[in-house]
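Of the protein chains in this complex, all but one are displayed in their positions.
Moving on, here comes chain A:
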């Protein structure tokens, strides 16, 4: 996009500072001195973690930052006009007419009480591009067709909750572009979507850009940014640390934070190495990867968890039968990390529930440490329960909000009492890298990463043979995710506990697992070595997954 005769930029911003007053009325800046331009046909990405100021910067382009925010800028041109002087009705013309907004999670971003058709047509109706129910409906179906929604007539009459995640996200894009905006602002448009659906949504956005729309992409995912953005900015704590052409920013990052962010993305090439860097590292050895501690090889003669031919059917409300699991078998051996991979609806959560004994399979059985597990009375399996522990995706909902951290970890320390239990809790806190003063905290006072550390400490407290980790880091920021994954790897090496790692993240599973099982529609389509299987997929579905995976194909990622 760097030809000499550039078209006039859609957005030209310099020195943008956004601040909110705190409780005492003192202004607190959430974005400082941000400058960028977006030209037609160009995709600019802002990369950052939560609290980096990336979303608020994007919202400022629509003046939707929030009531009491103060927005200052040296230059704030939208379509050539000075936006600092815009009044309410001028801003309304910008919104939907000049710039369309696509947010994360179309289920909550589309009005659940209105049909898709009405939602899609709304911007066009507000900006007077079409009048009358028939014209609006035609426009809605045409726009849905443009973003690749099949059967748009039917979809336009449905509600958001009737559509699959991918269709819903495309409908949200349709609603954003129905007013013919020249700029699309996409705020984490593919977060929480399966890889294949993510690829579809990105291709829809890429197509808009190729047709000449400007695209501002907000994302925490470097791989997504690498695949679509022409230029990228890395933000942290409201400040742009790195910016330039995407290839340059990601291939030769200038700022240490960018390097850490890139290094923190798990992949096949990071297997056996830490994702985090020592904070003190600087200069020459910054790109050197630190290997993980050595661990004992999995003992294939000692199976910990064996699943034989699991089957589970659910009755749907429509009167049909949904097959969640259709003859799934697997074994987790002592000291082994087994990855269970699949997209939503593949049956991986059902597997976890059956393994935990929270759900009875229709057929098949599970052995834990050689003993019968499924179909047993809870009394009979109680003594084995502590041998299998669980780390959920969202530990907050698994904690009693009134309990302190000591109480939470203490749940699994029934054998200890009084002082020895307290000592154990302190030991476990130290083990997961938390200071002793966290012992008296309650879940609400902990950050996401700290909660996950507490969940790990609670699991380890029981001295388990296996821990089932259900998407343990998918709700965390990349840098925090890296810390938690490294911690899990350290503790696994230290204790030799087996892990059943359930995830939709193919990069993560290649980084962390020994073996992997790929589930699709309740069946095992392929299993084998966690890295070889993706290098040489023998099943077409695995190949599809690999193809859909956005990747960072840069030198920095490979281990040194």
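Just so it is clear, a residue touches a chain if its C-beta (ideal position, glycine included) is under 8 Å from a C-beta of that chain, and two chains touch if they have at least 3 such contacts; residues count from 1.
Criterion: contacts and distances are computed from a predicted model.
J.: Given the options "Hydrogenase-4 component E", "Ring-1,2-phenylacetyl-CoA epoxidase subunit PaaC", "ABC transporter permease" or "NADH-quinone oxidoreductase subunit F", which would UniProt use as the protein name of the unshown chain?
T.: Answer from the UniProt record of the missing subunit chain: "ABC transporter permease".
J.: Based on the whole complex, identify which of A:64, A:145, A:396 or A:543 touches the chain you can't see.
T.: With A:64, A:145, A:396 or A:543 as choices, the missing chain is touched by A:64.
J.: Looking at the whole complex, which of A:56, A:123 or A:338 touches the chain that is not displayed?
T.: For the chain that is not drawn, the touching residue is A:123.
J.: Out of A:50, A:108 or A:203, point to the residue that touches the absent chain in the complete complex.
T.: A:108
J.: Decide which residue listed in A:31, A:60, A:147 or A:176 touches the omitted chain of the complex.
T.: Result: among the candidates, A:176 touches the missing chain.
J.: Of the residues listed, A:96, A:117, A:537 or A:550, which one is in contact with the missing chain?
T.: Answer from the full complex: A:96 touches the omitted chain.
J.: Determine and list the chain A residues touching the chain excluded from the picture.
T.: Looking at chain A, the ones touching the missing chain are residues 62, 64, 92-97, 99-101, 103, 105, 108-115, 122-123, 126-127, 158-159, 161-162, 172, 175-176, 179, 185, 317-318.
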